[in-house]
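Removed: one protein chain of the complex. Kept in place: all other protein chains.
For clarity, chains are labelled A and B in written order, and residue numbers in each chain start from 1.
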Amino acid sequence: MLLAEQVLNGLQYGMMLFLMAAGLTLVFGVMGLINLAHGSLYMAGAFACAAVAAATGSFWLGLAASLAAAAALGALVEVVVIRRLYARDHLDQVLATFALILVFSEGTRWLFGSFPLYLSLPPVLSGAVTLPGGLVYPAFRLAIIAIGALVAVGLFWLIGRTRLGIRIRAGEADREMIAALGVDIARLYTLVFALGAALAGLAGALVGSVQSVQVGMGEPVLILAFVTVVIGGIGSIKGALVGALLVGMTDTLGKALLPTFFAGFMEASAATSVGSALASMLIYVLMAVVLVVRPTGLYGARA
Amino acid sequence: MRFTGALPNAAIFVALVAVAVVADRSGNPYIVTLATKVAIFGLAGVGLNLALGYGGLVSFGHAAFFGLGGYVTAILASHAASATPVATVPFTMMGTNEMLAIWPVALLVSGLAALVIGALSLRTTGVYFIMVTLAFAQMLYYFAVSWPAYGGEDGLSFYVRNSFPGANIFAPLQFFAICAAALGVTMILVALLTQSRFGLALRAAKQNEARVIASGVRPFALRLTAFVLSGMVAGLAGALFADLNRFVSPAMLSWHMSGEIMVFVILGGVGRLAGPIAGAAVFIALEYLLGPVSDHWQALLGLLLILIVLFAPGGLMGLALRGRHG
Partner (left out) sequence: MKQKGRLIGGIAALALMAGMASAEGVKVGMITTLSGGGAGLGIDVRDGFQLALKMAGDAGAGVELIVEDDQQKPDIAVQLADKMIQSDQVDVLTGIIWSNLAMAVVPAAVAQGKFYLSPNAGPSALAGAGCDKNYFNVAWQNDNLHEAAGAYANSAGYANSFMLAPNYPAGTDAIAGYKRFYEGAAAGEVYTQLGQTDYAAEIAQIRNSGADSVFFFLPGGMGIAFMKQYAESGVDIPLIGPAFSFDQNILQAVGDAALGVKNTSQWNKDIDNAENAAFVAAYQAEYGRLPSLYSSQGFDTANLLLSAMAKADVTDQEAFRAALEAADFASVRGDFAFGPNHHPIQDIYVREVVKEGDIYTNKVIGTALEDRGDAYAGECKM
């Protein structure tokens, strides 16, 4: 029963990472851009949701606001700064988007103050439900799994079945060609960037409602999202999904099982300490192993 | 290296030394401390630049080597203070508080770490390389945070700066002189190295791998050598940084530190010998000058950095030297 609950936890954590990683991998794959400020868009979504929910009393309006605000901010940043960086070295992109983190973090602190904001779940998602088999599980975690699965299906449909998807895939394969075909590439890029930003904003709002909405909340998630993208293979939505689930499961099960494992042959408090230290390194070990064996990630075509 | 003559590089180095000397003479020891910090981060940047600028190896994990150098210094110094051995197996090793004894150990440890991390990471390229180097640094970071023997997250203090023959290391200017000398010597060695056959082959491998292979050189060995040397220089910088603060903590191993060193290199100009010094100097000066302006000075810093990237591609040295190259 405990193991079943931990597996569900791993699944939910993976779905949350997928929402972050999907946008990141699209932007990586289509525009070839390393966007360190992706975590700031996640933070922007959470703050927008908290502010609107506090003003209107409705979590759902807040959720809509998080999508809208993150997409709008993403589009604005793309037009003002990011678009000038596509032709540049990866390194210039790293520096500029690092600078964007500073601007967004302090800007948010200036707008909303230095203290964490309140954001809570609507009644329909709070509390726990009893699953078939008698497992008691929080409703919001089930909701995150469901939303993650919906977004995954939606993205596969978008990329595989729509005209926009064809253009995105063409953009990944050959930028000059789609420009020659008369596609407005600048608009396509803005659209893709805003889409990725909206997904990050959505993740921020969902996660913010059960974590803390505060400045800097995007940074740890950013690193994990990069880990996910790289394990899955850059540019691949399928890779992002598999990578996210792999990271989620590894992290959750590692935290749950390693201390018990070491307790089998070590003194109790040392086992807890060694086990949790190793658990926190585990996803990086996973990433290193995957990349040493498959240098372009699980589903990546090119570096 | 885009060879732009020794003059601009020497000029930046001399300017740094001049700032420190003038500040010391005019009774501003804190400015000397800041100049020392510039020299140390500049040294770490020169190290990273060897891999990043000349070899095209974008390492997002150089904090690992920087931090290892720092921890070697702090561990040896704290054992010397408490007169306990660092290790008894396979042989008894005592601590020391002599910089000249500490540095070789720091170079060795960070070099060995770079050898292992480099050998595994160099199987990948591009963004994958960036992330796998980050992964190794993160492993060390979490290890340091949760390993209680040397302070864990609290870090490790050793209260008294290590000693250097003939120098009064408590005088800010004398400690600066040691750091600046380390930086100057390293710059000369790197300049010689990049002009050597090794350096030429390394740059050729960055631009056209197939041709290098065709000429019978294994790019993997070239890159691994560059990566190890680069890690060793970062380790030396870490050892000096530990002495500047008389303190180390896992923050030295964090991805923020890797990012900061990389920002210094990019800001100054990738592949420019003195670029990291210019980058570190501008960054630290802005921190110092903007701090009193507003609590939200980091936003101003961010805006300035964005402007620099957008309007000065090739970094500050690229901007300054643009006139000479048309």
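The definition used in the following text is that contacts are C-beta pairs under 8 Å (C-beta built on N, C-alpha and C of every residue); 3 or more make two chains touch, one makes a residue touch a chain.
As the structure is a computational prediction, the values presented were derived from the model and not from experiment.
Across the entire complex, the residue among A:Phe59, A:Phe98 or A:Phe140 in touch with the chain not shown is A:Phe140. Residues 1-2, 5-6, 9, 12-13, 16, 105-106, 109, 114-121, 126-128, 136, 138-141, 207, 209-217, 220, 252, 255-256, 259, 268-269, 272-273, 276-277, 279-280 are the ones on subunit A that touch the missing chain. What subunit B contributes to its contact with the hidden chain is residues 28-30, 33-34, 37, 142, 145-146, 148, 151-155, 157, 159, 172, 241, 244-247, 249, 251-252, 291, 295-298.
The rule we apply is simple: only the chains that are shown with their structure count from here on.
Between the Cα centres of subunit A and subunit B there is a gap of 31 Å. Touching subunit A in their complex are the following residues of subunit B: 52, 58, 120-121, 123-132, 134-136, 138-139, 142-143, 145-148, 255, 259, 262-263, 266-267, 270, 296-299, 301-306, 309-310, 313.
Remark: subunit A residues 28, 34, 81, 84-85, 88-92, 94-96, 98-103, 105-107, 109-110, 223, 226-227, 230, 234, 273, 276-277, 280-281, 284-285, 287-288, 291-292, 295-297, 300, 303 touch subunit B in the complex.
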